[in-house]
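My questions will all concern the structure given below.
With one protein chain held back, the other chains of the complex are shown just where they sit.
Let's turn to chain A:
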Amino acid sequence: MPGKLKAKIVAGRHLPVMDRASDLTDAFVEVKFGNTTFKTDVFPKSLNPQWNSEWFKFEVDDEDLQDEPLQITVLDHDTYSANDAIGKVYIDIDPLLSCEAATVISGWLPIYDTIHGIRGEINVLVKVDLFNDLNRFRQSSCGVKFFCTTSIPRCYRVALVHGFVEELVVNEDPEYQWIDRIRTPRASNEARQRLISLMSGELQRKIGLKVLEMGGNAVVGYLQCFDLEGESGLVVRAIGTACTLDKLSPGTAPNTTTHTNTHTLPNTAPTSNACNSPSKDSKEPVFSEDPPHSLSGPPTPLRTLPSSSPPPFSPSKPCSRQSSSSDTDLSLTPRIGKTSPASSPSPPLSAPFLIPTQKLTVLFILLSQFIEFPIFTLTCFPPGFLVHVGGVVSTRSVKLLDRIHNPVLGNTRSYKLLDWNSVAADEPETRDAWWEEIRQEIKSHAKALGCHAVVGYSESTSICEEVCILSASGTAAMLNPRFMREGCLDTGGSDHRFEDASPPSCGFVHIPYDEFNMPFPAQLTYCYHCRRQKVPDVLFTTIDLPAEAEVTGKGCLIQARLCRTKKKAQGEVNATSISNLLPFMEYELHTQLMNKLKLRSMNALFGLRIQISVGENMLLGLASATGVYLSALPAPGGIQIAGKTPSDLSYDQHISTMQKRIDDTIAKNKELYNIHPPECIEEVVGSPIPDRQRSSRLFRSTSESSDELSELDLSHGKKDAFVLEIDDTDAVEDIQSLLTDAPIPAGFYSCNTEVMPGIHNWTSGLQMFTSVRVYRLSNANLTNQGLNKIFTDLCENLLKSLYFKLRSMIPCCLCHLNFTVAVPEEELIQVRGHTYLSTPLLLWSGENEEQLQFSMELCGESTISNNQPTAKPSAPSVDYGSFADRCSTWLELLRLKAHTIRRGSVKTSRRTQLLAHSGIANQQPVSLPCGAPVTVVKMTPLSFLPGTRIVKYLGIINMFFIRETTSLREEGGVSGFLHSFIAEVFAMVRAHVAALGGNALVSYSMKECVFMENPNKNQAQCLINVSGDAVIFIRESDQEAIPPLLTSRQTSSTGADGTT
């Protein structure tokens, strides 16, 4: 019995009226954990009951503590009939199980009902006493810390990165059980919520066990997803990166970026060193001290291998791919591979490494024997971790969700909460196999790029009926092995021999693959920064911009959007047609991205996310990334338009005007993003940069196979200018769409990464918001072009809406701008419109971080300049007129407040003071007039809060809510329903963070937002899954604490709010 859970119910407030006669409620509370239930007394006739219960004690296994949520049900006592439930609160105990996280959960939590929403609040106290249990065979993994953050958490130091961990659990979906036909929607929703809560608890525990096995103590970049597979069940899966983290003592915690420790930077060197100068280091400190791992076999073969001069593995373009994607008849699981012949099991050592890399290679082969998948979910790395970046690797696979794989779950048996392992024993394996296949493929892609690891890795699914697209993407990279080996990190100081290496600001863009055996045609030049190593002409990655990277100008959000119709079909036919379409979509998206990148004269993409969603009769593709100009990469050439039939004069004219427009746009963009690279470079280098005029053509024929869609621009071989041929309407459309991308309004910046490249002065005023839109397509018989246009318009409109709403906050930056598309069930639409032709709905869920960013002039020292030494003083364009306006309104406001204070009598001074301090007080729990403090909780999808320091991580928040209504019209239609639901979800997340003692949720994400409606029945249902890390943050320093006050007041005076 290794744990004692204690709960105390203190009070309730704002309860709903349950007794119409008296307009009051006789409330009592049931506290349930596992199979034990306690009850409080009935507190009669009150909407603000004070139970002040005793401590309810549950003596339980720590395994249960991890899996089960504490379930609190508030009920209305009824003498004559059954007690009515008011609502429930699920409390995840997990944060209390780690000694470094929260110690107590205490505070007001909203009472939630799946039909009525939030119904009052309850004040609870929850504690856990854990007894030490050193049982080797234990099934629990208490104490393993989980972080959603995809970088090393701010107040920790990474001692060791162990690698990839994954797990999935499967169960029947209660919604699809026979019993659902007779039970109330409320009961069914609650069963579902509870089940998912249990499943994610179990999942975390299992992952924790794996981490303990590996010797780690934390999971970073924990990504948990739900696949609602309908009748075939419910899959909860998670991936993450196992690490050993050391807590930093509060004094030494690096604040904004960990990259300030310059002493570790030389460690980027090993590879660059290895790449061209075969320095025969007699001593290899890293390698020499590895005994504890005692890899029996490896060392010898490894040492011999590198000497083989002709690479045994030549990354020729695999022509097997076409066939592999169409072999649905063989396996029901068509796959699309991208770069590598996954079929041919190449030797573990893919030899694009040059000989001198042996040290690294060797290490990594050691590593890859340890770790099945050298895959990391991190997107931000400790300095020196990332050595080289190869490019994006991604894999998609179309699967049929077949119930045959499920053991026939007896319809008569309702699920047992702790039993599902045995119940659905077969299924996890199937799903596991699917993912394993995908990860293998990703791994082999990375190898083809000469990389041994994949970073910034993520997985996703898109399900429509029984078809499911599994996607995985990441960035192939070479990593510094020091972080994987025990004890290596601490020797960092002695690694000085690498100090002569290339500067860290360009190291990561150097190609990891062999120059003469490139995995794809790319154009290499010498690095524009160090002039010693080769770099590609463009670089696509899924990671965040490394802090040491040197950027010219500013970055911006680049989106590629695509819509493809497909025939409605069933089963395998459907899966085949989808898998046939996928390569073309990827290719199109890639081309669009490339064009848009060139149009902005940038040369690298970070944070690339390509999402492909499947619907009944269409596929949607949306790629978002942040474009930047990396100083180390060559300047991109322009875009040239070529017509095929130059005989027609008017046609020529048309082309030349088009060309002019493009050139103008490029020039304008250069100005806008402040991209003015030094021009002299080419002479100095004397490198094989081809003539600008010499350009090859990009043929846009649809017969091109999926080979083209590769990570780096495969097809655009040796050329500088980018040629678009407009001989078909397709290309004309493309160019049109290229040019019709609405420009960002002045004062706005946007990116989908954590930090905005090129802007370094942040204020701490920030806002997080979510926007969801659903469109109905009126005409079902649309062409691809028509759909594309509509889809593009939708995206643009959403962006425009955001800009409009936030207009009062400029200059500001939309960070982590994240779009999600979906094509919800069609069945639903059929019922609705009685149209057999589908009119799909698109569901949008954008999560955006809005960050106020004032220039230096505006608020003096308040802006925190990024501690990047290379940062050029970029002066964001500021509208001085509006600045003056804002100042004056702010002064007025101050005056007004001063006035209020003077007038306020003694009795009311509390309130007036509050008024006056509103700008400042948003950090501290604000005591409000009625005396009940409501902590202000900030939420952000970023892993940090600008201008603040995170002092403690309190644990992971992972919540799943269902809301259903049978009075849709009365609740303000679908928009009203969803609006209040999202507001409620935010409220509950904030309350749980506050109850843990936190004041912010970082790395917040809304992973799932499934919306279904049936207006004819006046019904709607929505599922939302949110997650993040609860933290405590403090202002960076007193010095800085004063000016932010200024800014927050300014914003408040202009209609924006400093708090989030």
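Observations
We adopt the following convention: contacts are C-beta pairs under 8 Å (C-beta built on N, C-alpha and C of every residue); 3 or more make two chains touch, one makes a residue touch a chain; residues count from 1.
What we mean here is this: contacts and distances are computed from a predicted model.
One chain of the assembly is not displayed; among "AP-3 complex subunit mu-1-like", "Pyruvate dehydrogenase E1 component subunit beta", "BLOC-1-related complex subunit 7" or "Fibroblast growth factor (acidic) intracellular binding protein a", its UniProt protein name is "Fibroblast growth factor (acidic) intracellular binding protein a". Contact with the undisplayed chain is limited, among A:774, A:1010 or A:1034, to A:774. Residue in contact with the omitted chain (choice from A:532, A:800 or A:1035): A:800. Taking the complete complex into account, A:790 is the one of A:5, A:438, A:641 or A:790 that touches the chain left out. The chain that is not drawn here is touched, among residues A:199, A:375, A:641 or A:937, by A:937. Taking the complete complex into account, residues 13-14, 108, 110, 118, 121, 742, 745, 767-779, 790, 797, 800-801, 803-805, 807, 841, 900, 903, 907-908, 911, 914-915, 918-919, 921-922, 926, 928-930, 932, 934, 936-939, 972, 974-976, 978-980, 982-984, 986-988, 990-991, 1011, 1052, 1055-1060 of chain A touch the chain not shown.
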